[in-house]
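With one protein chain held back, the other chains of the complex are shown just where they sit.
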């Protein structure tokens, strides 16, 4: 009897999660039209009550590192709480704005190898990973025709400033395929002008499809389903034998594996509790950031002669 | 009903064992398991039992048969428990009872710390790992150990302590007493009355976990004394003991890190096997201690010389150096002052809180205490300046 209850409960949770995941997929992958409906940025308008509810669910995309690792045997509520407290402490010292895989960032940091100097690295974010204080991201840029990648811990106290140069999303959750794409897709000038997204605008999705270099590659990209790769052109570099192997490595059943999705996500109720704990402070920081942004966006009017 | 009340109050529950309480004998080795020992009996008189369990080695859990109790009586039992142990409360993140004044007798006289003193340890739960950063900008990976509702249950002075199996250490140093420490208060109804009776003299609710620590007599503590994370200070060096993760029956490659054999080039059926296990001729046998497949993990393991980088006083959490503390997340870890001779405290001016931290000394403790080398995350970002000449 009890067992049945438990199973029923877990299945309802699964359903919620699948819904969330589908929503998320819409938000990240689907065309911009559906995005307009789904992603409304928090500062969009005066929030009504239903919007606020919606908003707390949106936070998981803006601050994904606040959600703990869903692996059950690694979880502990007190450790997670302590970790969140530490994260908020760091956030009170440095502005860590919202960004996504595909956004262009510039990190100003200090290093013990160059005393009394600051280093700045600008590049496209190709990966975001880790939960809590160990959250990290990888930036990639091509400087002097040589591709360079640097991984940063988001909460590293050596980071002095994190600027979002261009806030946008790509079609995929990780962009490691840029390593094997033509260099022009990961080349960004160091002195790129920051583009400030107006308040209330949905985050644009960059739908560029990159052209791959001939093999050898870092991974078997022809076996993956990344949306951001120009598949037709990529297949010209792939031999007939490799093409024949593609269907052998497909796992079409995985999208129906409810338990896998359940195990890899935090239930919605827990997400709400977590964000309820840090929401007020995050909101304060967001207001502060908005104020500074307005200052930056202000351009001195030209004298009309 | 009477049985339940007895369990709650721990009344007369100890009779059977009290017979040889005065001659209670424990094993002297450092591990927590009980070992069998059968020696030749040379003395006259009634022979001592060959196998003697430690005092606290009692039947812990009971058969959970349905007790037909009315809801009113159930409430009453709860009330009796709360009267005895205090109302239920969440103290520093752990659900326990708000014990009013556990100390029944006068506290023992405080000793003075000397380099030879040996203090009590703590029972902690490993709650996870996360990085901190040092002031030189390097990541410091730490293990978080939460001190879970620790109380002293019993003190056995060295004169009364007589273990069944006398180890070399015991024979050399006969001057150590034993402190029994319990962690995580529980509902008494879960346990047998013998087990509950172990805690009755100290006025404590039964604890889920027990640990034993050898202490010098000057570091003895009154039963019922609560122990917290402030027993240590940031910068102290500790040893930890825990049970490693159980990995089951494993082959030599995983268990001992053997290289295995090639995947091809004519190799058949021996890709992950150990190969030869001994020579022939005069030594034609398998030597003891040969590395072979077998059960891996679930062993008590020590990790010594770990520095405490930070202490959270609100949740009683110790941030200990490194990622190698044995056991998985949420497993029990015992922690005590280090016994490494070069890392022990020898200077009397750096004496630790003795015999334990006295909470009445300072009321306003900050939530977090850091080692001076650690960069607190609420201080400004690190920037490197040239050293002044």
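Descriptive notes on the structure:
Order of writing sets the chain letters: A and B. Residues in each chain are counted from 1.
Definition applied: contacts are C-beta pairs under 8 Å (C-beta built on N, C-alpha and C of every residue); 3 or more make two chains touch, one makes a residue touch a chain.
Just so it is clear, contacts and distances are computed from a predicted model.
The protein name that UniProt records for the chain not on display, among "Probable cytosolic iron-sulfur protein assembly protein CIAO1", "Putative exosome complex component RRP41", "Large ribosomal subunit protein uL14m" or "Mediator of RNA polymerase II transcription subunit 18", is "Large ribosomal subunit protein uL14m". Taking the full assembly into account, the omitted chain touches A. The chain not shown here is touched by just one of A:93, A:136 or A:261, and that residue is A:136. Only one residue in the set A:69, A:92, A:111 or A:230 touches the chain that does not appear here, and it is A:111. Contact with the undisplayed chain is limited, among A:179, A:223, A:272 or A:289, to A:179. Even with one chain removed from view, subunit A keeps its contact list with that chain: residues 109, 111-114, 119, 121, 136, 143-144, 146-153, 156, 158, 179, 216, 236.
The criterion applied here is as follows: only the chains that are shown with their structure count from here on.
Mean C-alpha positions place subunit A and subunit B at a centre distance of 42 Å.
Against subunit A, in their complex, subunit B makes its touches with residues 93, 127-128, 130-133, 136-137, 139, 144, 146, 312, 315, 317, 328-330, 375-386.
Looking at the complex, you find that subunit A touches subunit B at residues 73-83, 86, 89-90, 92-94, 110-112, 114-116, 118, 132-134, 153, 155-160.
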